[in-house]
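Only one protein chain is missing; all other protein chains are in place.
Let's look at chain A:
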């Protein structure tokens, strides 16, 4: 089965998606404070890696990577509501790019699989 990453058009399409996705995240008052002081290029690179992963592209994120990358945000108080908001913007971005609902749901399921890692929780809790 071809991945959504390939269907979207690979790396080039993901670049376009990153701009849309990142803009949505930064325009979100609830999320914006966590992005205030970050280097925009580095952040975009991370978001590209994230979008590549959730669309089934060539990415090698491990759960440990996700934990480490978000540990400082967990300390600053991110919780399920922030995670839900990001997943919402992810769905909105894909919708804007003309992706159908069934595929968006598939991507949502992949994003869901890293929720506990991002929020620094044990899977059981």
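Points to keep in mind about this one:
Note that in this section a contact is a pair of C-beta atoms (placed from the backbone, for glycine too) under 8 Å apart; a residue touches a chain by one contact, two chains touch by 3 or more; residues count from 1.
Just so we're on the same page, contacts and distances are computed from a predicted model.
The chain not displayed here is annotated in its UniProt record as "2Fe-2S iron-sulfur cluster binding domain-containing protein", chosen from "2Fe-2S iron-sulfur cluster binding domain-containing protein", "NADH-quinone oxidoreductase subunit N", "proton-translocating NAD(P)(+) transhydrogenase" or "Phenylalanine--tRNA ligase beta subunit".
When the missing chain is restored to the complex, the residue among A:44, A:73 or A:110 that touches it is A:44.
When the missing chain is restored to the complex, the residue among A:27, A:71 or A:109 that touches it is A:27. The chain that is not drawn here is touched, among residues A:4, A:18, A:54 or A:114, by A:18. Residues of chain A in contact with the chain left out of this view: 15, 18-19, 22-23, 26-27, 39-42, 44.
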